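Of the protein chains in this complex, all but one are displayed in their positions.
Moving on to chain A:
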Amino acid sequence: MGVALTRSAQWTAAGYGTRTLEITPLNEVILKEIVMFVESFIYKHPQEAKYVFVEPLEWKTNLDPSAFESGYIVSETTVKSEEVDKDGQPLLFLSVPHIKIRSLGQLSRLLLIAKDRKLKEAQACIEANRDPVTKILGLDYNTVKEDTSTVNILDKITKDEDPESEIKMKVGMLLKQLDLHLLNHSLKHISLQICLNPTTVKNDIELLKHFSGKGEQTVLESIDYTSDYEFSNGCRAPPWRQIHGEICYVLVKPHDVETLCVTCSTEGVFLNGGKTEDEGEINYERKSEIYKDLVTFLKEKSAKFSENMSKQVSLQNLEISYAEWPKASCIGNKRKREERKKERKEKEKKKREKKKNEKKKREKKKRKKKKGEKKKGVGEGNKSKSKTKQNKTKQKRTTGEYLLILKSAEKIEEILSDSSSENEEDEEPPDRRQEANADLPSEYWQIQKLVKYLKGGNQTATVIALRSMKDFNLAQETCQLAIRDVGGLEVLINLLDTDEVKCKIGSLKILKEISHNPQIRRNIVDLGGLPVMVNILDSPHKSLKCLAAETIANVAKFRRARRAVRHHGGITKLVALLDCAQSSAKPAQSSLYDARDVEVARCGALALWSCSKSNANKEAIRQAGGIPLLAHLLKTSHENMLIPVVGTLQECASEENYRAAIKAERIIENLVKNLNSENEQLQEQCAMAIYQCAEDKETRDLVRLHGGLKPLASLLNNTDNKERLAAVTGAIWKCSISKENATKFREYEAIETLVGLLTDQPEEVLVNVVGALGECCQEYENRVLVRKCGGLQPLVNLLVGINQTLLVNVTKAVGACAVEPESMMIIDRLDGVRLLWSLLKNPHPDVKASAAWALCPCIQNAKDAGEMVRCLVGGLELIVNLLKSDNKEVLASVSNTVSNNILLYSMRHLAEAISRCCMWGRNRVAFGEYKAVAPLVRYLKSNDLSEDVDNCITIHENGNGAVKLLLGMIGSSDHDLQEAAAGCISNIRRLALAIDKARYT
């Protein structure tokens, strides 16, 4: 360890006094290895751990005496170990903040005590004890030369043969091993680091020099060596610094940061202490992390640099051919290619790790970038155009390989962004900018030109440019991003603020298309596009209103956007759009006007549909008087209109207010009517709406009265459209909660179809199908039907799933079926009961509760229930443990199971069960309904269990609940129960008295 510490650990260069370990990856690795070694020492080498050091290791610790526990004598400011040496001195002595440790065992324990601060402690220890090996083993052990040390040690050991020196030798060997290990490790680490050499550094600097100078577009203001003299080896650092691996020093002035004085060394590039004003001397001490090269360093230090760098790279390849030194650039490029590849990978890693931080940064960058782009404006594009044309072919050839790499990297990113936006639409997808160095499609340049005309043209030119832009394939992401990346979004949104109707229309037509892209949506919101669009909703131009509403419908697909719409009064205006159709319907205008009004209302509904996914918006729509308007629109026969209208209602129906209003506005009738439509999407939305509303009994009855059950049942037969199937089965599920409806469904032969849907369906369909069967099977005929159709097997199969909603429904359905003894036999044969039992262990309380409910009929109906339960190891324990749950649903169901299976329980469990039940004080009333306790008490009496002291204590301990409940039972009309309860109480009282008596005597 000595050699490793002196040779490979990186110590700060400053001064001579207390030198500290630098925070470098290598040092960290070394420290970790040492910590691992010391930590495990006490277990691996218990003998050697007791070896007492020649000198103690001393350092200032950050640990608090209170951290020490058993094995130590702790006072306020001192800690002594109970472990002592032969003279009775403690092996660990802490007197805040100084600590002295004299054995590896104690070191080990200290690190364990330090927990997450162990690295700090180890660092402090090593910094304070620069030569720990000497302190541990004594001076003579360390003075020997490395190569012969083993021999020397052996010599020494053989000379004096006492056991202590044997241990000492072992310790020495172990430390030696660690030293070797550390050296090997650091060697590996060093070989991983990229070594810079004078040539690469020179190339980088020359390259950067070429792109530096005055003006906005350069990457740096200036970059210069501190010394003009170049040694023959290519270094510019003075020889005494060259031995430290330093190559040269550079003064860099980025656009946005102060001048940086940078050291380029073989290990990498870092910020040094800077050039002193008076003497021009460089302070060589490292002041920053080490970066692998100059470009990476500058990218980290200067945002402007990294921004302009990425812009430059696309032009770089061609401009290089104009440069005087093609050779250097060639090397530079190759290196850059590799770097970039690495950078990309790193970036992606980072992205995943700290998405949130990145987001903020990105937004900042975005803003900066945009500024840059704006300033860049028109002129720049023109200047580079001729060059670009000339060199296009050339560029493609030379950068072919590069593009391939980029493409693949981009693909990975694409996958990433895709998956994240799929998971949760509200999650912000990683912003992906088409970097200037990417493979730019020809559309990019064309769109850039058009945006130029948008910026610099009058109304006529603007309309032509807009019209031409619309002819691009705006559904294609390259075009969407191209518009944004050349600054088109800002212009398009600015156009919305003008008075030119045609420009607004043209702009909205484009925005409407490109806002299908999630990134563009966010950019539109970031650029403040929503308030402007909301304002347009007031325009007298109907087509303008429509376009604005449609675009809002596209943009408001995520939470922030929906909130923005609401905050700018958009909801009220959108609701007002719904009114258009009504007001103009009264005067008998021409049909043309009518159609346009309907279109306005349709677009309004479309936007409301998007907005209604936020709860606050649902409320806002209601307050703006949206419900009657929606109800009115529901009476129309335009499918295009009905889909967004029903869609909005369906989204909003999650709110109680809406469900009541939907009932009041007689909307159900129209929903049912539209179930019969030809349009699948409309059917789906109607079914969804019914699903949402049918929690309410009256609504369920309304669906039946309006003849909605039959179309629902018949829609079951079409299983290709899974979304619709899920909606339809959902509606059937909720409707079948009413018995009349369940009967109707049987008439319509829906039960058979549902059973058929138990296999090969996506989970969202299965949940609903099983839910529906669970409700239907509350009826005898349906239960029989399910059994006859062979529904039990697939149901039991579903018991092994993991989706909790599905499990809740499946257990319910199985439980409902098990009421039938015949079905029960089948379930039992299919191993369903065992599966139900195992579900009691499911972590989710709803599943537990549902499984427990399902078990009741199972046990009641099984002939050898007792056997069955006993067979299950720990079944009873499980049940009783469940009584400790604090979920009332679980408790109710479990205690119900308990009461059904009273005979199965041992006495202790029973008493515990009762008291647990009673502990559940708040819900005693509900509990009484389940009649769970009474049988328990009865049983208690029958076996005179309450005379058992332990049981009484259990019951009594659990407080008033039990007694109260028992008192209530005395009032019961059941004589036996009265007696049992009274007996129980008297036993409890007697016990309490006995305790009191014992206390006072």
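Criterion: a residue touches a chain if its C-beta (ideal position, glycine included) is under 8 Å from a C-beta of that chain, and two chains touch if they have at least 3 such contacts; residues count from 1.
The rule we apply is simple: contacts and distances are computed from a predicted model.
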Mind telling me which option in "EF-hand domain-containing protein", "Exosome complex component RRP40", "Trafficking protein particle complex subunit 2-like protein" or "Transcription initiation factor TFIID subunit 5" is what UniProt lists for the chain we can't see? "EF-hand domain-containing protein"
Given the contact definition stated above, which residue among A:T199, A:N233 or A:Q459 touches the chain not shown here? A:Q459
With the full complex in mind, choose from A:P198, A:G506, A:G730 or A:G815 the residue touching the hidden chain. A:G506
Determine which one of A:H541, A:H567 or A:R666 touches the chain that has been left out. A:H541
Who touches the missing chain here, A:K120, A:K449 or A:K663? A:K449
Hidden partner chain, residues of chain A it touches: 378-379, 382, 449, 452-453, 456-461, 463-468, 470-471, 501-502, 505-506, 540-541
